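Only one protein chain is missing from this complex, and each of the others stays in its spot.
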Amino acid sequence: MSEFAEFRAEVAAWFRDNRPPEPDFLLPESFMEVGTEQQFEYLRAWQRKIWEAGYLGMAWPKEYGGGGQPQAMQDIVNAEMARQKVPFVPNTIGLNWAGPLILAIGTPAEKQRYIKNILSAEDIWCQGFSEPDNGSDLAATTTRATRDGDAYILNGAKIWTSLGSYAKYMILLARTEPGSKRYAGLSYFLVPMHTPGIETQPIRKLTGEYGFTQTFFRDARIPDDCLMGKEGEGWKIAMMTLTFERGASGGQAGGIARQALNVHDTVDLARLARRDGRPAIQDPLMRDQLVRFLIEDQGDRLTAARGAIPGLTSERPHAIPLSQKLRTSEHRRRLLQFALGLQGANAARWMGDANAREGGKWQRAYFNSFSSTIGGGTTQIQSNIVAERVLGLPKD
Amino acid sequence: MSEFAEFRAEVAAWFRDNRPPEPDFLLPESFMEVGTEQQFEYLRAWQRKIWEAGYLGMAWPKEYGGGGQPQAMQDIVNAEMARQKVPFVPNTIGLNWAGPLILAIGTPAEKQRYIKNILSAEDIWCQGFSEPDNGSDLAATTTRATRDGDAYILNGAKIWTSLGSYAKYMILLARTEPGSKRYAGLSYFLVPMHTPGIETQPIRKLTGEYGFTQTFFRDARIPDDCLMGKEGEGWKIAMMTLTFERGASGGQAGGIARQALNVHDTVDLARLARRDGRPAIQDPLMRDQLVRFLIEDQGDRLTAARGAIPGLTSERPHAIPLSQKLRTSEHRRRLLQFALGLQGANAARWMGDANAREGGKWQRAYFNSFSSTIGGGTTQIQSNIVAERVLGLPKD
Amino acid sequence: MLSNRISFSGEQGMLLETAVGFCRERSPVSAVRALMGGADGFDPAVWAEMAALGWCGIAIPERFGGSGLGLAEVATVVEPMGRHLMATPFVSGQIAVQALLAGGHMALLPRIAQGAIATTAVFERDGDWDLAAIEATATRHGDHLRLEGVKTLVEHGGVAEIVLASVRLDGAPALAVLEGPFAGRMRAEAVIDETRRSFSLDLTGLEIPTASLITDPAAFIALRDAALLLSVAEAAGGIAGVLDVTVDYLNNRTAFGRKIGSYQSLKHACADILVGLERSRSHLYHAATLCGANEDAEVALRMAKAEASDVFANAGDRAVQFHGGFGFTWDCDAQLYLRRALWLQYSFGDAAHHRRKLADLLLGD
Partner (left out) sequence: MLSNRISFSGEQGMLLETAVGFCRERSPVSAVRALMGGADGFDPAVWAEMAALGWCGIAIPERFGGSGLGLAEVATVVEPMGRHLMATPFVSGQIAVQALLAGGHMALLPRIAQGAIATTAVFERDGDWDLAAIEATATRHGDHLRLEGVKTLVEHGGVAEIVLASVRLDGAPALAVLEGPFAGRMRAEAVIDETRRSFSLDLTGLEIPTASLITDPAAFIALRDAALLLSVAEAAGGIAGVLDVTVDYLNNRTAFGRKIGSYQSLKHACADILVGLERSRSHLYHAATLCGANEDAEVALRMAKAEASDVFANAGDRAVQFHGGFGFTWDCDAQLYLRRALWLQYSFGDAAHHRRKLADLLLGD
């Protein structure tokens, strides 16, 4: 790794020097929480700047706007961004899902058309998997794509579309074979969001902010070259997309996709915040709780490391990946709920209050933490998955 | 109440002077835990002594061995026994279930035959409701009583029979109408345990002790005057019996039926036991936990008091009675589990160890606490009952 | 052994019945949401009705224009307010009433009984719940006192005519009885419970007559006791309210072909919340009984606050979770209760704070 020592120093210096000024509004913690034009433009400009400096898509092909460099260099950049806690890059679906997929199975023309603008944040991407009545059961997709000459006609609705108001393209899972059931008969499209008949409607979150949309398709006609792969391969390609998201097979453009409050931030909060007239970190009960969270967090980090060692996972190979969401989402919800209590009476303040600790970010983060305990399969469903698919217990 | 002041003083003095010497073995906490001859004989003698002093069955009719006094006097005795923490009286099924029932609906001959010997502990009673495969679903009773001339022939099995090895009589719920379902067709018997064809087999508990038996009926022939009420009235009479148990309509002979470790004993333990080199009660975490248990216990005591005020229970009249077992059994299990931790390394000792705190009674009590979270409908079933019958949520 | 006395008078019974009907009718969730958008956060017409019903004077002696009942009766009408997420200045005013009574400062009681809005200002920027931890000061200047400092989390400060602000005089805690208008001194705060209005109050430069200062420590105890009891009443009502909302959803929403209320992970959590509700109500009415009888209620109140605020915060959290995707939206009422629960948890001491105090009271130092 010493060959990159110089590069590492250069990167550290660049981010130190180029970090954008702290805005006078609260930044979101991930692309899923971008809810205002202000937030969006700030983050988009930041992504563009990083890409122009050559620190995004470093391992992607040069001819499409990437850097053609080793992945190791992008890893160094990512680590440095996390270390310096700079803002995240917002085009997450483009950088981590659509981009890798197009590079993997797209035509040269598609690569030409999409990749560079993903990196520069010129084209924002969003994702159309979840539907209003199906929660996270993708196989129950009912949005239809009906072939009509050289086009498909889209009808249906998607929900929980992050960046839906800003996106130029959507990756969409729709049913092309009428009457088909479950995984069969689904197809995968790259859909231009400006198509007539596509309408987005912002959803107001429990925090009072926006940040998701519902997307309606009413006889929206898209060219048939929007289809990725073949008709009926939608499920397969969606699963491939999710692999990219999970970073299992790499291919992501890099950057950091979130800047979320974690257990170490909570320890810092406990040092600064006061309860009962003293720093919260001096309270024996708060200390015990902080240590519980530290043990749990370290347990999950170690579990990720152990997951790479076959000799230590062979008995139940799916235990670690299938329990990951359950472990981390519930940890985070409880952590943030606890973090409020560190602040004494000031815990009851909210975003925008002059006395709220860090602008009310902790309160917002607790409320937003439900997006992970609910979205993508609730905790209750995740528990079922672990119990049934890892432990072999019977279905409900 | 001042009219009883003198009586109260007399009672207090009697129990002070007549309390039996602390035995050199560990006493059980209730009749359900009597597991050795030693324990049994000690407690039986104690009951007899109390009755001979006139302090048991004080409100029961004089002609059957009772005292014919006001219930208030028995209440004073009970309170004093609890206050002085004297050992309990063991013939619980006789004193609280069978006795009141016989007094309520029995013939004069039956009263003559049974009541005095219940009070004196001459005849020990046990209860045959639960069956091996039906848990606590009494309506699913399969033990049969088949009429044959002036007798009934019993066949089947009962489980979790406390004092089964010592009992002379059993109150038994059995099916008299073959093929009947659920509540219909059940009848209620007073069964002499020495009847040929009745056999008891002790069950070893997870504590390693005995204290329950399984009872088998193989063509056991009992006279037909063992039937209480009429054929088919078994369910109704069983419910009446349970009312006596719950003390809802009084009628019990009095005395105390258990001498169980509670939250106040736990606080005392925390004062005496040491962990980390100091009295456990000085540890801030232990203090927080103790206070949680105190709040919960006081909450349940207050809830019992509130249950008697219609204006404060009218919205969900069944909430308090139907949640009672759930509340108290889980409280107790968690309390005792916690109490071990007060003792530092000595928590790992067991009954009979010279260094075990109070002879290992705390460890035993934690293990025995599962009898309430499992027996009589598990916590999981109790939660269903509360959710479905109080809140109106759908069945599984 | 702690007392387990609960008394519930005929008057309380009637008040409860009236309040249950009134709150249900005047505070449907549509009204709650409409008021959230407004400046004052409550409906003056409803407030006038409450005053007309005599509620503002429940605990005020008859000679000062009230009905001469006590704090227990006040708590009785607050419980249904909590259930229906009402947020009038009723509670803040009743806390002030108790402090004024205990401090022997009777002059303003008749106005409050008539519906004048009163509140207390006892917290400061560091969020310490100890009511004796006061930075604000009063200093003597002739027969006047000059005040200095900033109070925060003053409920309904924007419309209050009367404010009791804690200050230090010669090092000892005291309550300054202030009369409005407070124009320019009140600054709106953003707080987690959007049905509420909270303000900071800049005292600096205010001058009051010496007679407007309550120095009797009993006033602080009365203030704290009232705040705890009414917070528990609101919370107990809130638990019942959020449980209704949740049970209703679980009885109607279907997933994988079954009503979701049939899944044990959801229904057992609801049973646990019911258990918490039952215990909370019991603690509430016991503490109210002691307060009503002017007995020492500190242990009972702290127990009640610890129990009810933990149960409510958990019930709000679970309500959001159990509503699934809908729970994550502004339109779902679960979040309204969660916000209310968090406000109550962190006002006048959270559960852990009270348990620590209880440990000292019950277990010794």
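Note that the chains take the letters A, B and C in the order they are written out, and that residue 1 is the start of every chain.
The working rule: a residue touches a chain if its C-beta (ideal position, glycine included) is under 8 Å from a C-beta of that chain, and two chains touch if they have at least 3 such contacts.
Here the structure is a predicted model, which means the values were calculated and not measured.
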{"item": "Residue, one of B:49, B:221, B:236 or B:274, that touches the chain absent here", "value": "B:274"}
{"item": "Of B:192, B:341 or B:394, the residue in touch with the unshown chain", "value": "B:341"}
{"item": "Contact with the hidden chain (one of B:37, B:148, B:268 or B:396)", "value": "B:396"}
{"item": "Touching residues on chain A - with respect to the absent chain", "value": "264, 267, 270, 281, 284, 287-288, 290-292, 294-296, 298-306, 309, 311-312, 315-316, 319-320, 323, 326-327, 380, 383-384, 386-388, 390-396"}
{"item": "Interface residues of chain C (partner: the chain not displayed)", "value": "263-265, 268"}
{"item": "Interface with the unshown chain - residue positions in chain B", "value": "135, 159-160, 203-206, 208, 274-277, 283, 285-286, 333, 337, 340-341, 343-356, 360, 363, 367, 370-371, 373-375, 378-380, 383, 396"}
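We take it that only the chains that are shown with their structure count from here on.
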{"item": "Maximum centroid distance from chain B, chain identifier (CA atoms)", "value": "A"}
{"item": "Chain B-chain C separation of Cα centroids, rounded to whole Å", "value": "43"}
{"item": "Interchain centroid distance [CA atoms averaged], chain A/chain C, Å", "value": "40"}
{"item": "Where chain C touches two or more other chains at once, by residue number", "value": "258, 352, 356"}
{"item": "Residues within chain A bordering two or more other chains", "value": "285"}
